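With one protein chain removed, the remaining protein chains of the complex are shown where they sit.
By letter and in written order, the chains are A, B, C and D; residue numbering begins at 1 in each of them.
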Amino acid sequence: MSNLRIRICSAALIFGFFAMWEVLCLWLQVSDLLLPRPTEIAATLWTRFPVLWPHILQTLYSTLTGFGLGVIIGVTLGVLIGTSRLAYGVAYPLLVGFSSIPKVAVVPIFVLWFGSGTTPAILTAMVICVFPIVVNIATGLATTEPELEDVLKTLGASRSEILWNVGLPRAMPYFFASLKVAVTLSFVGAVLSETVASNRGIGNVMMTASSNFQTSLLFAGLFVLAAMGVALYAVFSFLEARVTGWATRKTDIAVT
Amino acid sequence: MSNLRIRICSAALIFGFFAMWEVLCLWLQVSDLLLPRPTEIAATLWTRFPVLWPHILQTLYSTLTGFGLGVIIGVTLGVLIGTSRLAYGVAYPLLVGFSSIPKVAVVPIFVLWFGSGTTPAILTAMVICVFPIVVNIATGLATTEPELEDVLKTLGASRSEILWNVGLPRAMPYFFASLKVAVTLSFVGAVLSETVASNRGIGNVMMTASSNFQTSLLFAGLFVLAAMGVALYAVFSFLEARVTGWATRKTDIAVT
Amino acid sequence: NIRFTLGWKTQGSDAPFLLAAQKGYFAEEGLNVTIDQGEGSAATVTRIMGGAYDAGFGDINAIIQNAALRPDEAPVMVYQLWNRPPFAIVTPNDRGITTPADFEGRTLGGAQGTPTTRLFPVFAALNGIDLEAVEQQNMAPNLQEPMMIRGEIDGAFVFNITSWFNLIANRQDPENDYTWFLFEDYGMDLYSNGMMVSRRLLAENPDAVAGLVRAVNRATLEVARDQEAAMDAIMAFDNLVDRDIEHARLTFSLTNLMNAPEVAEIGMGDLVDDRLARSIAIVAEGYDLERLPEPSEIFDRAFLPPVAERLFEVVLN
Amino acid sequence: MQMSAAPSTVPPAQASTAQASAARAVELDRASVVFGRGAGAVTALAPTTLRIGHGAFVALVGPSGCGKSTILKLVSSLLRPSDGSVVVGGREASVRALRIGMAFQNPTLLPWLTIERNVMLPLKIVPPFRHDFRRERTRAFRDRVHALLARVGLQDFAGHYPWQLSGGMLQRANLCRALIHEPDLLLLDEPFGALDQFTREELWQDLQALYLERRPTVLLVTHDLREAGYLATRICVMSPRPGRIISDRPIDLPQPRDIDLIYRPDFVEMTQSLRELIAQVRK
Partner (left out) sequence: MQMSAAPSTVPPAQASTAQASAARAVELDRASVVFGRGAGAVTALAPTTLRIGHGAFVALVGPSGCGKSTILKLVSSLLRPSDGSVVVGGREASVRALRIGMAFQNPTLLPWLTIERNVMLPLKIVPPFRHDFRRERTRAFRDRVHALLARVGLQDFAGHYPWQLSGGMLQRANLCRALIHEPDLLLLDEPFGALDQFTREELWQDLQALYLERRPTVLLVTHDLREAGYLATRICVMSPRPGRIISDRPIDLPQPRDIDLIYRPDFVEMTQSLRELIAQVRK
């Protein structure tokens, strides 16, 4: 199938998904308090958009900042864990333990320390997205073919040169895989923190909406989140295709 | 460094982490309402353990069931997405969108549909852990070296044979990386659902503890979660070492 | 600089604080008050004890609970707003529950740890209900009404001010189709929300506390007379809420929670120590407290303006 | 003994009837391969016509990068031609009419399997064997694999993983994997490149014995003219990239051939004449 046809098919199927949701809701007479129909959500989104806009920006800001910090920390920790067996033994159990804890329990502590608002949202977005990045970077480094490292070793390269020239490029497919997970988690983290303590952000909107049973506003918030997630995913996909093209090579034969 | 020394060092450093926490709390006079000291938590854990035990079992049960289902679904979807470009175009955006949504917003819907208790906890544990598995399996399959697939193609192998004999073994390092993330997320999901609606489980304990200002019981619950996460991580690490040893090979030279 | 936390997300009943902020009453007292939304009227106490906030709108019963354990850290109520408790058990009429005794054999749902749920044993004892015979189910607050409507539970432990409007949002008629067992009608004459401040603020900056109380008092009396202006302040703070519902909620709080007979005598913001002592005993029983705090540990009336300046008169418009 | 020293002309490209092609094992008809598009396009194989009858042993020689591996990939349907057609066993290459055994130029053993398991792989996939695989893999098939490994001197390494083998050992394991399932069409891409002369000669003899015994169709890519002359019934010489077949000559020496043949003057002379031919086209 050609690229274009696949695009069209995908779009059609995604559209079909929403259409089915709509039809099922109408057919089963699902109450809009429980699960609003996509058209209702879209309508709410449209009419309330001016009100939502600053909240969207707020959440996007917290998420991206937290995500950026999380990527930096995650890569650093991942490199440490992937290259040092001591770090592996120490940091992995601690990280796993910490990641098994629901962040809802941690956010109040952030709030108590840093007050409510943007800071805890950024921090939550950060801590929640570190773990997948660490795991994937560490795995990527650990599974690097020794033969490739040998190339640099014979040249007398230092460990950091080997890391930069072999380990990290080799771990890029792992890294991008983790980014997709991490960015969705970042959104979840930021929103979570906003639901607990913030006057702004989608999380706050959702909390207000849900405590007032404005279900379609709640779902509008969820839609916005999903859309932002997909948009960032698209950005990473684009980068991924450029950076890790070597790993997903497909032979291109000209057919005349 | 020998294996044993690394183990001892790791254990010492992890112990040191908790010691530092203890000392910092004492030194900065952090209120135990905010952040209890490890010794307090341990004491609570010890005295309340009989009460906690059934809750622990409940959470473990929900988590493992949900995780098991999630792994099956995740691998299936990952294989679909990794092998079919149409599935890639359709399922990825939908999954990313869904994953960007905080599960807190989804749990109430589960509860309303399936009643409170174990079912929504299992479902939440399941849906939350699918995405990392999907992403990593799909990436692992997409980055499989075409040369390895060619070996099977020349033998006239069917697509599913290629998948079983090359794609999946090749994706194992990715798969295990994602399992570590997924299992921690499963715990978070199950607990989350328990906090929203359940009479049993660690999530319920934590909810009660936090509304009664029994911070050390809350943290005891978190500790139990972390410990279970680490235990499962250890299980996967063990399996990983056996299954993906080929990818993390280290030359072993006998020194006499 | 004062960091102030509300009891929950923005609600009509928060009008006194938001109006004071919007009209600059805090500024007039030389105070720079930043107001944040909260996570629950009990969490207000934790937030203040943790030091993240100096003052807030929260539940006096949570103070009692904490004062029993940590007398030096628990915040102090300085301006009592809700003279009557919102704690109630709500049940749909079609379940045929008309007296407390009917709860036996039924399932009630509620969030664990909210005062209504926690005080139910006392409620049961006072009204001769066999606690063992009542099944309780834990669930998040926003699930109570839907679960009740779907018939999964027969009643819910609620705050009437919240649940009333939740039922309206769920297209129910709370007035005609539901029975409300208000705790105050069943021997549990408790106080509830008011403005509390941290011990530290009280010790270090009593003037600020006085200013805070003056500003809030002024705004409260104004809200009682002019709800439209109050609503403007609320919408200015948070334009996400539904103005009509919050207006109704504000009215509800003014008439059902604040406008008690007692207030006419002692004025808005004050309370009666004997009644407080009684409620301390009730709370102690419900929460298994080991120590009964003195009323003076809980409430400090030193900052209240004279009664004449606190005369509360509700004019609905 | 006769030897046709003069290069035969390349058979003209002509439409073949279905019957005619059914009689042939491999039939490339003006097949060409172009990688990429536009400015960066690389013509890996100029339009090439090559017909190989059942049971022929064809050696393919030519300079590096001329498209020898590309031809093997066309035949095994790993690549589709940009133009022209490829018919194997009377059918489109993608429909599997013949059992194919292929030894890749780079030993591509699966890194997660031991040598034994790697070599056993075809038995797991290819039809007549796959049905018995579950039952036999512990006994008969294992013995079979071990016997083959022993023949190439790897009996002690059946349980090792590929990365524990030397380059030449890998190549031998790779060859075993191409042979284990008794293919009808054997595609060998420089299977002896990394081996020393003695091991190489031993394996030549083994391969010849196997060929004479089962008579598969063989397409062997090699840079060693003596290897080509010793083993093949026909030698095709390719021009530099983009490659075409510029000479296609039969080797009419009787088989089995003795290894000492390669030192015989007429054999040396034949390789010399091939050498000169290649030297010519390089310019």
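Here is the rule we use: a residue touches a chain if its C-beta (ideal position, glycine included) is under 8 Å from a C-beta of that chain, and two chains touch if they have at least 3 such contacts.
Because the structure is a prediction, the values reported are computed rather than measured.
One of D:128, D:167 or D:256 touches the chain omitted from the figure, and that residue is D:167. Shown as candidates are A:91, A:126 or A:152; the residue that touches the absent chain is A:152.
When you scan D:85, D:199 or D:233 for touch with the missing chain, the hit is D:199.
In the full complex, chain D contacts the hidden chain through residues 35, 40, 42, 61-65, 69, 105-106, 153, 159-160, 164-169, 172, 189-190, 193-200, 223, 225, 275, 278-279, 282. As for the chain not pictured, it touches chain A at residues 147-148, 150-157, 161, 165-166, 169-170, 172, 244, 246-247, 249.
Note that in this section only the chains that are shown with their structure count from here on.
The geometric centre of chain A is 16 Å away from that of chain B, both derived from CA atoms.
Chain A and chain C have centres, each the mean of its CA atoms, that are 39 Å apart.
Averaged C-alpha coordinates give centres for chain B and chain D that are 49 Å from one another. Multi-chain contact residues of chain A, defined as those touching 2 or more other chains: 34, 108, 112, 146, 210, 251.
Multi-chain contact residues of chain D (touching two or more other chains) are listed as 163.
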